[in-house]
Structure formats: structure tokens, C-alpha cells
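The full complex has more chains than appear here; those shown keep their coordinates.
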Amino acid sequence: MIRFESDYTQGAVPEIIERLAATNMEMTPGYGEDEYCESAREKIRSEINVPDADVHFLVGGTQTNLTFIASVLRPYQGVICADTGHINIHETGSIEACGHKLLTLPATDGKITAEQVAALNDGHYADPTFEHMTQPGMVYISQPTECGTLYSKAELTALSEVCRERGLTLYMDGARLGYSLACKRNDLTLSDIARLCDAFYIGGTKVGALFGEALVITKESCKKDFRYMMKQKGAMLAKGRLLGLQFDTLFTDGLYHRVSENAASLAEKIRGAFEEKGIELFFDSPTNQQFPVLTKEQYNTLAKDFVFCDWCRKGDRYVVRFCTSWATRVEDVEELVRAVEAL
Amino acid sequence: MIRFESDYTQGAVPEIIERLAATNMEMTPGYGEDEYCESAREKIRSEINVPDADVHFLVGGTQTNLTFIASVLRPYQGVICADTGHINIHETGSIEACGHKLLTLPATDGKITAEQVAALNDGHYADPTFEHMTQPGMVYISQPTECGTLYSKAELTALSEVCRERGLTLYMDGARLGYSLACKRNDLTLSDIARLCDAFYIGGTKVGALFGEALVITKESCKKDFRYMMKQKGAMLAKGRLLGLQFDTLFTDGLYHRVSENAASLAEKIRGAFEEKGIELFFDSPTNQQFPVLTKEQYNTLAKDFVFCDWCRKGDRYVVRFCTSWATRVEDVEELVRAVEAL
């Protein structure tokens, strides 16, 4: 069986494993105050071109989302997000467990618009009973979205303006950020993202690391005392250097982008094969997740040799997900392409 | 101006004021452990025909909802409710502030169905990633709903069965419960409600009391240690007798129902007037809230002499709310009826 069901089935890029081994018996201070973390921070700051950004390394995505969101909001504030957003759907109510309501907007292909955010926020204050309702406090988006789609520079700029005019913190979940940056249709750089968002995280777990996310905070008022929050939420790794070392490796000589390109270009091959065959793609995803809509027969044929993921139904057809990653092998994709051609 | 904008603009039924005055200098134990509370509890238990029900008196509706819901759920559980439910719309995220997600269902005229609840609950467990999602723990409904509509005995029975089969606690918000019980179309008694729900509250604030709600818990597993929860949430009134005395008065000689009938019958007169005139009613409400859909001109004409409440827009017309209560005077309703006839 060749597996395409997710982008976190394997370990890490070999460079990381080698460096873990090489540095294993070194003695360093704990809790992210070591030289590897500091070096990784510097490399990220330099790449995003924000010398005074705060960079924190956390272990996973849910943890990063809940720790940052809880640190920003006052108790009566909520998070504006897509109804399809990961924090709304797949994090077991972790944000509500920190006391905050999600103010969901109907998403289009996983995305929300500046207009929707403005309308929700302004509608809140226009209602005379506003104090009886959760106050909008921030906006959460993902890049790429759950549907593999992308915010364009124009869209993100519009969101950013709407948020800044209204004092809403704009936060981007970048669990798969590398795969968005590497894909052809993308027109945003890390530096653009850092400039337009108030905070975002650069995903490692799904993009070449064993685990780890690099949270970047650029908005001054969100920086204060964040390490207290990390410790309180169990998000401060004792041997923090394990995170620093991984991000230092990924941000040396463009490795993060190189491994992302592997996923992006192989996903394109897969998309091409389905398109060629006239098989509908459920979302117009330019990134490492592809969502073909299969007949029962096509589904069964592919399921003989490939592992993929059930997404939903469309009438009597099956929407499934094929995922590439930094570790996906060309030969496996070629075999998939042949199988699609033969459907 | 004659005011119909809400059902909590005035004090309490005169019997309550008189008794407050008469008992003012008596000395009683605090925190709901006095004889008035005990007497009120007995009268309610007797009326609902559940001798071992737990009855607690709290000050307001939001407080009652949050204290009970937080006492029932485990941290990863959420509340199934209508998207129009009061806890979702108008309590400033108080349930989320206790850590729990609301699992909203699209309501029809403010109501949710047994089928919807079953589908949401069963769909949860059918999803292989269920542990990544909030687990359904209870169902919240209101009687009457925010739209003034009612659950029938058949509908409540169906909800009750679905909940009991699945271990979901069924809780009814009865802020205006008296007005539902008193209206013609209602086919549920307090005793039915006590039998079909696991807990519910009998609203006092909007139905004849100065303030106060009587929470009735019939499900054994929900009873334990509830007074700790009340104290922790600031919901245990020091001079608890003020609540006991009010409910004792309301549940003596059927006063609660008598004052509710005033609101119900006057609301019918109002509905009749609008119907007679051919003016659409936005919700088919048989209770004390009526929602006519007015033209701009009609709106302005009525607004000269009457205070009512804006609800929403329907095209270029205005949905408004007229509310009656225990205190509404016949002559005021008659003047409104004449004004509607003259539109």
C-alpha cells in the first residue's frame, strides 16, 4: 500500500535527525533559553524581516492556537473564524475550554472575507444589546485553509486593514504554511504575512519536523508575558532546544521551503492526473491536499493500492483527500498517476 | 406612552410586596435554608408531582443556566441548542466562559427536533475523529422559545426519549414558563415537563416576581453537590428567604398560573387585532410575545403612542415585538387594539 492519507505519518527530514544525534549529549539550559532556540529565532526574524518579532516554539498546533488565543482575549471576547476552521471543528472545544466563544462565519472554500469580518464586528456594536453578546476580539484564519485553498495578498491585505481599523488581532494558523508558500498560485511571502498579520505560526509538525510550531508575534500588545501563558498551558518544553534545533535546521539554507516544494509539486501532479481524467476536484486547492470526487467504482479501484482519507459525500460520489508532504516520493506519486489514468 | 416592550419593566405582584413587608423584620437562617424556601419547595414538588425533586432558588436566568450547565458537563462536553437559543445569542458567552462549547442546530421557529439531536449526537460517534470534537453532553431548549413558540407534548416526549437513550441531560429554560402553561395551544403541564425533562427552571423574574428562578432537578445524577456550584458562581443569595417567599406566594392558590393567564389572554387579543387587520405575524406565537410585520407607516403610527421592541427586518417591513405580562392592563391592550384597527 502507498499512503497518502496525511502529512504527519513520518518522522523528520534527515538533517534534523542527524543534528539531534550529533547534539544529544550537549548540556544546555531548559525552557527555550538555549542557543539553538536563539539561533532559530534570529533566522526566522531575519527571513520575515521583523527584527523585533517575538518568536516562541511550541510543540503542536492545538496547543499553539489555544495558548495564543487565550493570551490575547479578555474574558468576554470571542474569536471570529470560519465555520470550517480547525479550532471550531477539530480541537475538542479547546478555545471554549479557555472561556472564549467562537464567532463563526460561513466560509467559502474554507475562507472568510474582510467584508464578513467588518459586518460581524460592526453589527455587534450597532445592536443596542451588545453587552449581552460576546464581543469580537480577534480573527483566526488558516493558510492554507482546511480545504487546501489560499488567501491571496489582496485578500489578506483587506482582512488586515479591517482588523487594524477595528482593533481586532489578526492571527494565522500556519500548520501547513510551508505548503502554501511553495505552491505556484501563492503570492504571499513570509515577510508579507508577518507584516499583515499580528501573529501567525510556522508549522513544523506537518512540514519536515518531528514536531513543533514557531509562533511569531509582531503586534506589540500581544507580546507581553507570553512565556507565563506557555508555562501555564503546559506548552513550555523542558528541553526546549529540541524545538530550536529543528527550526534552526529548517531555516538554514532554505530547507523549509525546499521540502515544502516537494509536497507542492507532487500535489500538482496528482491534481493534474485527476483533471486530465475529467474527475472533479471538490475544492480548487493549489496546495498539498487534493480532494477528488470519486465514483464508488473509482474509489474501490484506488483503495486497492493506495491509502487516502474520506472527506464527505457529494450525492452518490465520494470526496476523498490525497495528501503529499515533504517526504512523499516521486515514484509513489507516479504510481498513483498511472492508477488514475487507468481508471 | 403605553409600554409593551418587555415583560420585566415592573415590580412584582402585590401579594409578594405585601408579604415582603410583613415578614421584613423576621430573623431567618441564610442561603436558602429558611422555612419560606422549604415551604416553596414543597409546593413546587407537590405541583409537579415529583416528591424527591431538588428545587433551588436562584436570582436570574443567565445565572441559572450557567450554574446548572456547568454543574452537569465534563470539561470536553458541550450543549446542543438552537442557534437562536438565549444561551447562544444573549448571555455574553457565559457557557463558553465556563469552558463549554455550544453545539448549535438550525432552529425552526426557535425549536429543535428530536431527529436533529439524534443526528448530531450519533454523527459525532460515527466520525472516526470524534475525540477531536466536542462531545455532546446535554440538550438545552426554552419553553416558550425566543420566538414565543411552544414545544408540544409529542415533541417534548420525542426529545426526551432521544436524550434518555443517549445519556444526554435534557434541560429546559423556563424564563417565561408560566406564559406557555397559560396559553390555549399548550398541551403540557408542569408535571409533564418535570417527567420529560431532567431539569428545568420556573421563571419568576418575568412572571410576577421581583426576581428569581426556581430550578427543578429531577435526574438523580444531576442533584449532587449543586449548592457548592451555586455558591461558587455567586448564585446563592444570602437572604435566600426573599426567593423562597416569592415562590411560596406564587405557588399558593395557583397565583403563578392566574397571573400568567392575564398575559396570555391579552396577547391573544393583540394577535387577533393584527390578524383581523391582515397584518402578518412573523412567528406563529401563541404566548405573551407577538411579532407583527409592519410597514414603515404602520410602525410610525403605532410608535406615537406605544413602546415596543425592534426585532428584525423583513424586506422593507419591520418585525417588532409586543410583550404582555402579569401586569399588563386590559385598558392598555384595548387602546392598542383600537390603534391597530385604525391603521
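Labels for the chains are A and B, by order of writing; each one numbers its residues from 1.
Everything below uses one rule, namely that a contact is a pair of C-beta atoms (placed from the backbone, for glycine too) under 8 Å apart; a residue touches a chain by one contact, two chains touch by 3 or more.
Bear in mind the structure is a predicted one, so any value in this text is a computation, not a measurement.
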Identical protein chains in the complete assembly, only 2 of which are shown: 4
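Everything below uses one rule, namely that only the chains that are shown with their structure count from here on.
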Parts of chain A lying in touch with chain B, wherever the complex brings them together: 75-76, 78, 89-93, 96-102, 129, 131-134
